[in-house]
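The complex appears here minus one protein chain, its other protein chains still in place.
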Amino acid sequence: MVVIIRDGAGEEAIRAVIARLESFGLRAELVGGGRRRLIAAIGDAGRLDTELLRAMEGVEDVRRVSEPYPLCGRHAHPDDTVLKLGGVRIGGGQFAMIAGPCAVESREQILSLAPRLKAAGAQILRGGAFKPRSSPYAFQGRGAEALGWLAEAGKAAGLPTVSEILSPEQLPLFEQIDLLQIGARSMQNTELLKAVGGAGKPVLLKRSPAGTLRELLLAAEYLMAGSCGEIILCERGVRGFETETRFTLDLSAVPVLKEKTHLPVIVDPSHATGCVRFVRPMALAAAAAGADGLMLEVHPDPQNALSDGAQALRPEQFESLCAELRRVREALEAKA
Amino acid sequence: MVVIIRDGAGEEAIRAVIARLESFGLRAELVGGGRRRLIAAIGDAGRLDTELLRAMEGVEDVRRVSEPYPLCGRHAHPDDTVLKLGGVRIGGGQFAMIAGPCAVESREQILSLAPRLKAAGAQILRGGAFKPRSSPYAFQGRGAEALGWLAEAGKAAGLPTVSEILSPEQLPLFEQIDLLQIGARSMQNTELLKAVGGAGKPVLLKRSPAGTLRELLLAAEYLMAGSCGEIILCERGVRGFETETRFTLDLSAVPVLKEKTHLPVIVDPSHATGCVRFVRPMALAAAAAGADGLMLEVHPDPQNALSDGAQALRPEQFESLCAELRRVREALEAKA
Amino acid sequence: MVVIIRDGAGEEAIRAVIARLESFGLRAELVGGGRRRLIAAIGDAGRLDTELLRAMEGVEDVRRVSEPYPLCGRHAHPDDTVLKLGGVRIGGGQFAMIAGPCAVESREQILSLAPRLKAAGAQILRGGAFKPRSSPYAFQGRGAEALGWLAEAGKAAGLPTVSEILSPEQLPLFEQIDLLQIGARSMQNTELLKAVGGAGKPVLLKRSPAGTLRELLLAAEYLMAGSCGEIILCERGVRGFETETRFTLDLSAVPVLKEKTHLPVIVDPSHATGCVRFVRPMALAAAAAGADGLMLEVHPDPQNALSDGAQALRPEQFESLCAELRRVREALEAKA
Partner (left out) sequence: MVVIIRDGAGEEAIRAVIARLESFGLRAELVGGGRRRLIAAIGDAGRLDTELLRAMEGVEDVRRVSEPYPLCGRHAHPDDTVLKLGGVRIGGGQFAMIAGPCAVESREQILSLAPRLKAAGAQILRGGAFKPRSSPYAFQGRGAEALGWLAEAGKAAGLPTVSEILSPEQLPLFEQIDLLQIGARSMQNTELLKAVGGAGKPVLLKRSPAGTLRELLLAAEYLMAGSCGEIILCERGVRGFETETRFTLDLSAVPVLKEKTHLPVIVDPSHATGCVRFVRPMALAAAAAGADGLMLEVHPDPQNALSDGAQALRPEQFESLCAELRRVREALEAKA
């Protein structure tokens, strides 16, 4: 059972609710922080009258947890959540293109690339500043400086920005970034989820290569159990036995997630396939499968990229793909 | 090294080639049968002059096996192979819809269903007669009788037919069936591959749930090392850790295979997802990914199907999906 | 519900049982063959009185199928099944060593190897005659001739023999072989399971690389639904993402299977790891995990083996491993 605490409820009221739950033999724990707090009551709640509980001071709502993710589940919120980032909308039929280099390599790179991407069809500008690499000897990103360059380029081009955050301490550095990315390696970094969930910014949450869809939704639930209501989920390939692609892109995740949750779902075919020749077909496939958007790596000079050059599109390839995607999406919408 | 034997070459000529290969320390083995025979020569063939070999009686061609599947590899045959089944073409830009029930349950069922499927957009009629089920207590198909009903229904409706063959002894029963299906469980059934490869019919070869793409192509190579040149490859989901879908549909297999082989590649989203609600989005995604066709389960009354009802489309759902697929494919072709 | 038919029951009696089942709205199907026949009754059997059914002519027993494998499940047969092959016993605390070359390469090879293996500790002699290889150009085994050599070597050395059978037509060739192996690629070859299940010989059934334990037990159930009661299950590695070993040896399968079934469970660390350096530790681990035996590849000259030389032990390595295994097993038995 989950008791949702009213915004601004006093500590005494909360303690009274916890005492009531414990008097029924339940173990009650206050979770979340920031603007949204919950009490998770674990144990057999069958004998407990939820109406009595709902009537208590400081209680906004009471939900029996039949499903493990009461906040991000479709059941709780039948309509699609539509995120707004500046003038861009994602979800509920609004398709969004997120594009940019794997890593922001220099101020010049991103300042000159951003307007080209916008002209080609990008709506959100991506660029890594802190890169969580498998090897300690691989390029780790340009850090805080790169975040500044990204924000500057986004503002100049009129594009909202997204970049990956690796730890709670980095939060202040992301003030100018519009959308916080929690990467695949961090999907179950609970400390990061809690901190980012309370940061008041929309979040792009990527699925871990070993993460089930249930675990992805539970990670989103961590964010929502904080005060974060604006979350984009991103499928980016799971670990499988096939070695021809870097990961196995699980596109069925799109319709499964769209059924289970009201949150928008996008796809990153660049990391999934690891190979630029397969990015275009899988991007088109993701759109046809019903994704709410795409996240693509685009680099002005892939052969000299400091990271992941093998999977980056050139700007002109991106432009041509955007045109194809528009045609496919129009074909799908013509249905109604 | 592979030595391709000329059609009609005498046994003595072949023995001479083998002796020549063995004199260079190679182990030579005659493989294949039917119309195409090869000698596989294993060992260090570096010192051997291929021109001398090519000059020998009975030798059609000599190929160094840099790639493990010299016959089905794209390298050997840069153009797409286009299959012709009656008036239907698959491959090289020709998209084919294969549809029908998981199992042919009765003569009436398939006779009444076939014309509805054709009207809706099907080009090839599928229907199982011998069903390889996980449990010995599950419905195993109507057998030889069902093959007759399927052939009759196909002829009446003007649709070529496809059905799964489980063992070499069943070959005579499939005389009236146009396309022999080797199912996912049989992908590495080498005895079946050898027999079907020599049977003179086109083959639909499904990927095993644990099969790498390399193994799928090697299975196709078994067929081509027989006399079979008309093969359709089919991705139908691999075994992964996600339990929301029955298998994990590996759509990236489509562009990877299209690059590696000249053979057409289709997708079966019905078995992959195991759930009718996910068949439509994954069918559209497969078309967008560049597949040469789809194989879909359609049943007039899915709730009472004897097998796999949960994943079967109703005929009207199939019709509407065909219309959507046409629009998506037109959108993709508009590109040029 | 499963109705077990009495040995020798007449066709009329069987038809009467089927009619009774159908009169309750169930779909009844006769399965099996050889000495054991069953009627699988599918549908809601709740209203049916099993005692009435049990009283019918030709009925030996009636079992409600709460579990999907009523014959090989531990529930049906709480005691361990102990196989006897000549003087060798497997199961119920009797540990068996199966050893020999991947492929029988020549008469001399197997005749000289067999007594060395026996002296070192082998109790059953293995050797492949028909090799189901991924590539059509790889060595496919010496065929029927090799079966003769294997049987001869086994007899000379006083060792029962095991070899892999690939298709029902090969059955007559295996007359002199004591234990029929159904390989990993054939675990769901239902035609082969049916034929071998009715052949009157004990069977060694290997788990498919994509096979769940449930599917392995259902494959065993196919054999038992024939007349085969003597089955050894073999874990030999599943397909996983790790590439340092050829497959991922799932040793937890041993205690899980021992709990679910009464059949003996052995392990093949040679194929699982694909690397001789890892065979010894995984063989010891399998014994410690409670396996009823091991299947190991041993070759007199692994560097010149025609197949799988990288994973074969030399005879002296096998002998030293047998000694270690005895010590580990004594240490485990000292417990009681």
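Chains here go by letter, A, B and C, matching the order in which they are written, and residues are numbered from 1 within each.
Please note the rule applied: a contact is a pair of C-beta atoms (placed from the backbone, for glycine too) under 8 Å apart; a residue touches a chain by one contact, two chains touch by 3 or more.
Here the structure is a predicted model, which is why all the values come from computation and not from measurement.
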Chains on display which the left-out chain touches in the complete complex: A, B, C
Hidden partner chain, touching residue among C:56, C:111, C:288 or C:310: C:288
Candidates C:50, C:212, C:227 or C:317 - the one touching the absent chain: C:212
Residue touching the undisplayed chain, where the options are A:8, A:136 or A:172: A:136
Contacts of subunit B with the absent chain, listed as residue ranges: 239-241, 243
Interface with the unshown chain - residue positions in subunit A: 2, 27, 29, 31-32, 38, 40, 42, 65, 68-69, 132-140, 166-169, 185-186, 188-193, 208-210, 214-215, 218-219, 221-222, 225, 238-239, 306
Interface residues of subunit C (partner: the chain not displayed): 210, 212-214, 238, 240-245, 248-256, 259, 272-273, 277-278, 281-282, 284-290, 323-324, 327-328, 330-332, 334-335
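Throughout what follows, only the chains that are shown with their structure count from here on.
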Contacts common to subunit A and subunit B (chain labels): C
Length of the line joining the C-alpha centres of subunit A and subunit C, rounded to whole Å: 48
Inter-centroid spacing, subunit C versus subunit B (mean Cα positions, whole Å): 30
Per-residue multi-chain contacts in subunit A, two or more chains: 240-241, 243
